[in-house]
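Written below as structure tokens is the structure these notes are about.
One protein chain is absent from this view; the other protein chains keep their places.
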């Protein structure tokens, strides 16, 4: 039972480097996103801004337990921390938000949709749930090529996305194929403004794991060490042949749905509850208390990341924006017959 | 726990009239379908023939526990027995299969797709899973009109249909709305030729009930009395405000997927196992043993139903087929602006 | 005081809820939150129990609406963006569209699709799907371009007994204003001459009507050209008579749309005009659509992807010089 799993957790076996990686990614993502938010408010961002504030522990714990160059990580809307932990360069982010043509999507698609599919980072489409089967297919390909050994494919969804047919079909298919897929469900209690009780009727989304025949794990998403532990283990299980794993994290987003939204539909009592704890602030305390990092180290990281973020923003801001005259306007790579 | 529920069942409380209704519908459907099958082999049927042979107990138990004129029954591919039990006239069936223009679909759509939506019998489309939300919507309408009291909406799907996004979205929505929806999953071990282990990975489809937050029931679909009992109770629970109920029946279809198919992919060992028992033959024994009917009664029913089937076939065969010149070829009822 | 296009949509829904007990609204975040674009603001409070938040389940949303319509209700379903109706595609084209033909029972439901491009919205929040739905028998597809049409056509859509795909253009939401909602009484299925002219006809719909008018003004200033602009208002049914009458006056046709270039409304318009009014044409009919790529995210690419007054003028100059 997942509750037991969680309760019995002793954290002594947590790998120090892994925890520090998770934390650093959380910190860097928070700093980056704070910058994006102020750039948005200053009207400097092209398109919308959707933050992962409050969800960094979950996302970074996942990203840091994946191996760039081998694993697959289909980041979603609130995964800046996971992207950072996985190794996505800051410039990929700032270039996309700031409309540089040098970004990975060349201005053709934006922001949270960015990806580098050939490097294990599929580029999400907006339609929720749709990436689950794509990651499944990438894993199927690895199997067919005989390259699945030790590989994990992971993606994150929200509570709302669990209501999509695509999520259902995707996770069921992965279960049938017993693929090393890890799906993190970040239950932040709301899908945009819609609360859990208008989204599903089960007691806990974790109850769905058994219905798909996949491993199920529950975690307090506000607790960095718990996330590192539970998500790290889920990834390990998948990597070692345990089949698909589903992790349900309980938490709250500490921002609006997007930066255009004030999130005023979230009741104050909920914000003030355990769910509303800031995984980063809380994480700082834990990191220090449990000896994973010192106050000084954290301060230094903060300074360094602030500079890195500044540099990435500054560079992207100087770069050219896309020019329609240079754009080749081709939706097919092959153009059989020479066009439409 | 559903297993317990099933095990603890005492059948003393089964309503005699209800059981007899279930049985009669099974018998009538079997006779009708046998006729359809031979008409198909003689080349007399328009379109395909998909039988419910072996699944009559499940289907009839559902149909007989619904109240025509009040409840909603979205019959699916293997529900001749349920249709009969619900009160669909035989002529609706024979007219559709034999291409009479007087059938409920006027030759525009066929066979298992027939329905009378205004009379609580929606007309299914082929796309599996799609009716679940339609029944949900019909129940929503009743609620909005203040007419939901004591009403049940029911539909049946196969094991294969549980893999569709539509099934997932539909049942989840009904759970959120706490609608009096009963979904019967007839797990006949195959979806066309595809066995369960290529369709899902959970130990039992019933495990999904908890994931949706709906009532869950398990039943031996080859056992008429068990079906009457469990399905009757599921319908009662929904009717009494218990929210959506999902019943998973274990059985085998005793025909091909359609009459064009010999079902040779079903292993002989499975056919010979408990799953392969004929719910009707078996039901006859139980009906007699448990005093629900006498041998004579059953014989009389058989004769009467055979005549009824013959009459319905004969009548439909004499009726006109659709004439394209009389067809109004209108897909909209209102034709704003006078056409496309 | 003035009324915006989105106000008109909101007000129409208020009117419908008030006047017809069969009407209810279903969609993501439309209840207390008032919808992603605030098209249902305040309606949940004013009509308790009749403005319902749905799960993120577009397929089930439409299936639900079909069921409710069978039972005599008049659901209005809001898709958060037209683009997400791709998930509901099956229920729309196979369940809703076929229902009347198959069973004789009409399913009066209205699907609101926030459509069309806006800067920075990218490939999945910018689509125009009218041609996809218009292809299927059994659907009515409307594309209001004015504040008054946004209001009156929504009312009329819900009153129709058939399923209606109501394409509302996001670019017009707040930009388009009118002093008040004054309709001209045209029913769905009738096109409107938005601007009279005599040298060429631009047939457009939705936001492109306004771009066409802008282009027409430029050409007026530039060379005294008088360009007639026809607003189709609904793309299915498509009022070919009004279009033909216009071409009878002008002899020249530019069919203009914001959707992708293969197929679509412009192809249907040109094909019908040529079949029924070939002799009216003094020059080859032209089409102008978006480019043949997904809608790009960066505003500079976006502006070059869709037709603009510049590209419309270019097409018109070529048409006029034939």
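Lettered A, B and C in written order, each chain numbered from 1.
One rule holds in what follows: contacts are C-beta pairs under 8 Å (C-beta built on N, C-alpha and C of every residue); 3 or more make two chains touch, one makes a residue touch a chain.
All figures in this text were calculated on a predicted structure; none of them were measured in a lab.
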Shown chains touched by the chain that is not drawn here: A, B, C
Contact residue for the chain not shown (choose from C:5, C:101 or C:205): C:101
Among B:52, B:82 or B:107, the residue in touch with the chain that has been omitted: B:107
Selected residue (touches chain absent from view) among C:107, C:131, C:167 or C:203: C:131
Touch criterion as defined above, residue of A:31, A:152 or A:166 at the omitted chain: A:166
On chain B, residues whose C-beta touches the chain left out of the figure: 46-48, 99, 105, 107-111, 113, 125-128, 160-161, 163-166, 191-194, 198-200, 265, 321-324, 327, 329-331, 340
For chain C, residues in touch with the removed chain: 83, 86-87, 89-90, 93-94, 97-98, 101-102, 123-124, 131-132, 134-138, 236, 238, 255, 259-260, 262-268, 270-271, 274-276, 278-279, 281, 283-287, 291-294
Where the missing chain touches chain A, by residue: 104-106, 108-109, 113, 115-118, 122-123, 125-127, 130-142, 144-145, 165-166, 169-170, 172-173, 176, 330-340
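One rule holds in what follows: only the chains that are shown with their structure count from here on.
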Neighbouring chains shared between chain A and chain B, ordered by label: C
Chain pair whose interface holds the most contacting C-beta pairs: B-C
From chain A, the most remote chain by mean C-alpha position: B
Between chain A and chain B, centroid-to-centroid distance (C-alpha), Å: 44
Averaged-CA centre spacing for the pair chain C and chain B, given as whole angstrom: 41
Numbers and ranges of chain A residues touching at least 2 other chains: 163-166, 198-200
For chain C, residues contacting two or more additional chains: 54-55, 57, 59
